[in-house]
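Have a look at the structure below before the remarks.
Removed from the display is one protein chain of the complex; every other protein chain stays in position.
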Amino acid sequence: MGAYFKELFSGTKSLFVGLQITFGQMLKPLVTQQYPHEISTMTPRFRGHIELIPKEDGTTKCIVCGMCQRSCPSGCITVAGEKREGVKGKVLTKYRLDFTKCSLCGMCVESCRPGAITFSKEYNLASTRKEDYTFDLLKRLEEKAK
Amino acid sequence: MNMVNGIFMDFNKLKERLTALALIEEVPATPPAAPAKGEEEQPPAEPAAPVSRPAASETDYPVRGFHLDVKVAADSVVAAATILDEEGFFLEAVTGVDWIKDKELEVVYDYTIWQPTCRVVIRTRLNREAPEVPTISEVCPGANWHERETHDFFGIKFSGHPDLTPLLLPEDADFHPLLKDFQV
Amino acid sequence: MSHPLPINNQESFVLNLGPQHPATHGVLRVKLTMDGEYIMHAEPVLGYIHRMHEKMGENRTWAQFMPNTGRMDYLSALSFNHCYAALVEKAMGIEVPERAEYLRVITVELNRISSHLVWFGAFILDLGGFSPLLYAFDDREHILDLLESVTGSRLTYCYFRFGGLYNDIDENFVDGTREFIKTMRERLPMYHNLVTKNIILIKRIKDIGPISKETIRKYGATGPVARGSGIDYDIRKNEPYSIYPEFDFDIPVYTECDSMARYMVRMDEIEQSMRIIEQALDKLPEGPIMAPKVPKILKPPKGDYYQAVESARGSLGMRAVSDGTNKAYRLKVRSPTFSNLSLFSEVSEGMLLPDALALMGSLDLVIPEIDR
Partner (left out) sequence: MDSEIIRVIAFLVGVIAFAALNAAYLVWLERKEAAHIQRRIGPKEVGPFGLLQPMVDGIKLMTKQILIPDGVDPILFRLAPILAMIPAIMCFVTIPFSQELVARNINLGLLMIFAFASINVLALLLGGWASANKYAVISAARAVAQNVAYEIPMLITVITMVMITGTLNLNDIVAQQPNISQWYIFRFSASPLMPVAFLIFFVCSLAETNRAPFDLSEAESELVAGFHTEYSSMGFGLFFMGEYANIVIGSSLAVILFLGGWQDPFGLFPGVWWFLIKLYCLIFTVIWIRWTYPRTQFYGLLNLSWKILIPISLFNLLLTAGFLKVF
């Protein structure tokens, strides 16, 4: 009988303590971010899809060695280059990223010896079409340079 | 090098009991020597060419991650499970390996125990054409799902298993994806 | 509470719990044979999110499998990272620099706390309380921010590399982590007052879903589920890896065997993980974060290797069979909840549906990890 009343009282007390805590939380400031109205900036190491780093003149550092393509676990990078007159080495003609397969592991960035690719800070990616996630990184670079 | 000795009081006893079950293999000769069917407590049946010894070896734990590696015949799997169960071990996983070049399938049972650090690996090799091994789910019910999974992936039949319907694969799956000749 | 009545076999019916059901946290399906609200037989049906990671392991190089490890257990992905990295390092004999080991421990323990916080919220949500989930998510957000600033991702990390880490921490990480621990220490008593001491919760999970020591052993359950049944088994202590022996921490063990015990184990583990992180931050050495000589193309010697680590859900094991090439010949992942869930069928027999769901919640299921 004693235990019955003890539990009754301690139980009721625990319920009131609970109410007190949630009421206290109600008075505290909000912690959420109102997303479309407020947009957070990404940390420097945030991994968005990869992109080519421009040199000062706006061209790429890529030497078309194909290391990124080979190191990619899911095969989402396609690189192509060609020999051109008067240029040492190969010239990048195509850098295609299939972002639907990319897992943002960073193997390509790590394996890139000239340091030509990096993670972008873009995260507002939404589309209903698959093709929108196939990025032509070279074209993006050229557009950026303009 | 072996961290087990000294800590685990019954290690030698356990090793002895498991060694009795182990297959006999010829060590310095060609590695995958044709394993003779080793029966209970008959260590050297007929001393063959170089050195014949039971296929139970202490392994280098820091390198391999387990202490004892025992190869047994398919029908000794339940006996091994019983011994380990009696010693207080529990089953961590059952899995298979497809040795397609040897035309064999290997079933690997990982056991471990709570208190002293000790991991025991029991393995058995089966004919790749008709892989069949008795189930140990009677001894440790936890093996039920692990064996079902192994059956899914390798098509190894665990005779006596209560329910071998695919667990992770679709219900009507008739393929075994982890076989080396399975085309993705 | 188990059924006081003999179960009537004539009036049973089958109830499909899942694959889309609010209590199964993902795509688990449980086929329940019920007598009224009593469960006569429960049969979990798995495989709805099976992706055959093990086959992918055989088709990719050792390094290329790393991203897969972050995608099995989405709540403690770094434990899987750690297990795989340690496995290959063991096979290759690579020494990891001390600083990298410290950072691995710090990030893994942070990940463990975040995993337990999600579990805490989701468990209370299963029991019908909504607000603790969002409080827990608020705290978890800080961890995710910290981990994002280091690893670059928030959930499916691919941060560890063979021989070290992808990158070093930034300048704010140490202070940020200390700050987080400070706020978390203030929050934990709040959780206990709001949830743990709540009489409704106590009535819901105390003495519910008892799992005996023998059942734990027979089914190979590990982690908080085992420790809630009085088994002092934690890979970090029993089979030390990385630099865990250098830290002073306790393994919470409760002997009540019920859902409350499993709940308490996880709540106490949050505090223990914070202790580990604090010590690691104090001792964090300077130095490189990558081993100096890691070959570009990894070809571990022939043989098989096993590595176990303690993930947030229990003993996580990976077994690799190498044939000396740059791809694994066989890669087996022993996921802890696979074993933990396998005992559900036996334990839930004769339980009421809400109690069985409390039991299922206390097992801390992450379905992608079970299905792999």
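By letter and in written order, the chains are A, B and C; residue numbering begins at 1 in each of them.
Criterion: a contact is a pair of C-beta atoms (placed from the backbone, for glycine too) under 8 Å apart; a residue touches a chain by one contact, two chains touch by 3 or more.
Computed from a prediction, not measured in an experiment: that's the story for all the values here.
J.: Omitted chain: which shown chains does it touch?
T.: A, C
J.: Which residue among C:M40, C:I124, C:V150 or C:V347 touches the omitted chain?
T.: In the full complex, the listed residue that touches the missing chain is C:I124.
J.: Of the residues C:V174, C:I200 or C:V294, which one touches the chain left out of the display?
T.: C:I200
J.: Please identify which residue in A:K28, A:K88 or A:K146 touches the non-displayed chain.
T.: Considering the complete complex, A:K28 is the one touching the chain left out.
J.: Where does chain C touch the missing chain, residue by residue?
T.: 1, 13, 15, 21-23, 36-37, 124-131, 134-135, 138, 194-195, 198, 200-201, 203-204, 352-355, 357
J.: Hey, which chain A residues sit against the chain that's not shown?
T.: Contacting residues on chain A, toward the hidden partner: 8, 15, 18-19, 21-23, 25-26, 28-32, 34.
We adopt the following convention: only the chains that are shown with their structure count from here on.
J.: Cα centroid separation between chain A and chain B, in whole Å?
T.: From the centre of chain A to the centre of chain B is 44 Å.
J.: Which chain A residues sit where two or more other chains touch them?
T.: none
J.: Mind pulling up the chain C residues that touch chain B in the complex?
T.: 46-47, 50, 52, 54-55, 58-59, 87, 90-91, 93, 216-221, 226, 231-233, 238-239, 303-308, 315, 317, 319, 321, 329-330, 332, 334, 338-339, 342-343, 346, 371-372
J.: Going by the contact rule set out above, which residues of chain C touch chain A in the complex?
T.: Touch list, chain C to chain A: 60, 63-68, 70-71, 131, 135, 138, 141, 145, 148-153, 156, 158, 161, 166-167, 170, 190, 193-194, 197-200.
J.: Which of the residues in chain B come into contact with chain C in the complex?
T.: Residue list for chain B touching chain C: 62-66, 88, 90-93, 95, 97-98, 108, 110, 112, 114-115, 117, 119, 121, 140-142, 144-146, 153, 166-170, 177-178, 182, 184.
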